[in-house]
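Worksheet: the structure to be examined is printed underneath.
This part shows subunit A:
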Amino acid sequence: MLSNITIYHYLLLAFILFMTGLCGVVVSKNVIKILISIEFMLTGVNINFTAFGLYCKNLAFDGYIFALFCIAIGAVELAIALYIFYAMYREKQTSEIEDYGDV
Partner candidate 1 sequence: MVKDLFNIFMPYIALVLAIIFQTIFGMLRLHSLVFKYKDINIVISNTISLISIVAAIFFTLAASNNYAGLNYSIIMTPAIKALSVLVLIVGLITVLLNTNLLRENRQSSYKYHVLLLTSLLGAILAISANDFLTLFVSLEALSFSLYFLIALPKGYTSKEAGFKYLITNAVSVSFFLFGVSCILGLTSSLNFSEIAHILQSEHNGIIYTAASIMIMIGLLMKLAIFPFANWVIDVYNGCETSVLNFLSTVPKIVVIGVIIRLLSGAASYSVELNTIILLLGLMTAFWANIYALKENNVKKIMACSSAANAGYMIIVLSVFSAFAASAVIFYLICYTFINMGIFSYLNLIEQDYKNITLDKLSSNTSIPISISFVICVLGLAGLPVASGFAGKIFLLYSMLQSGLVFLPVMLLLLLLFVIALYYYIKLIRGIIPQNTNITKGVYPQNPFIEPVLCMMAIITFILGVMPFSLAARCLLFF
Partner candidate 2 sequence: MFDFSNILSLPVLVFMPLVFGIIIVLPFFPNNDITIRRFAKGCIVFQLIYSLLFWIFYDKGFISVYSLDWIKTLGIKFGFVMDELALVVSILTTVIFTFAAVMSKLHIKHGHKYYYALLLFFETTILGIFNAADIFTFFLFWELELVPAYFLIGYWGEGSNAKKSAMKFILYTFIGSLFMLVGLIMLHYFNFLSSGSMNGQIDMYNLDKVGTNLQILISVLLLIGFGVKLPVVPIHTWLPDAHTDAATPVSMILAGVLLKTGGYAIIRFNLQVLPEAFQIIAPILAILALINIIYTALVAYAQVDIKRIVAYSSISNMGLILLGICSMNIIGLTGSIFHIVAHGIITAGLFVICGIILLRCRERDINKLGGIAANMPRLFGFATVIILASIGLPSLAGFIGEVITITGALASDLSNTMKLTALLALPVLIVSSCYMLKFLHQGFFGAQGECNPSADIANHEFLVLIAIVVILLILGCFPASLINIIQNLNIIDGAVAW
């Protein structure tokens, strides 16, 4: 049983990674760690997509394509986040998320 790797193994892995990412978003104190956690969530999603891309009956490999877009967009999102974070940082000189709650 364990030697036979099915799609469920991948899905479980993806789910665990996603949940870990979610927990990370919620508990992290540092902005950068939050961003990393978001990337974890996206990675989990990507594993899901790739697994489905391989394992389901879709011959167009939509899952792969979707995963590619996800990777790219995730990176862009991270870049924007860092940009805005840096702009904020210049005002406040702190990287703790708790300190960014003035509005």
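Regarding selection, all candidates are chains of the complex that A comes from, given by their letters.
Criterion: a residue touches a chain if its C-beta (ideal position, glycine included) is under 8 Å from a C-beta of that chain, and two chains touch if they have at least 3 such contacts; residues count from 1.
Model, not experiment: these values are computed from the prediction.
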Notebook entry, point to check: Only one of 1 or 2 touches subunit A in this complex; which?
Noted result: 1
Checklist line | subunit A residues within the candidate 1 interface of the complex | finding: 7, 11, 14, 18, 21-22, 25, 34, 38, 41-42, 44-45, 48-49, 51-53, 55-58, 62-63, 65-66, 69-70, 73, 76-77, 80-81, 84-85, 87-88, 91-92, 100-103
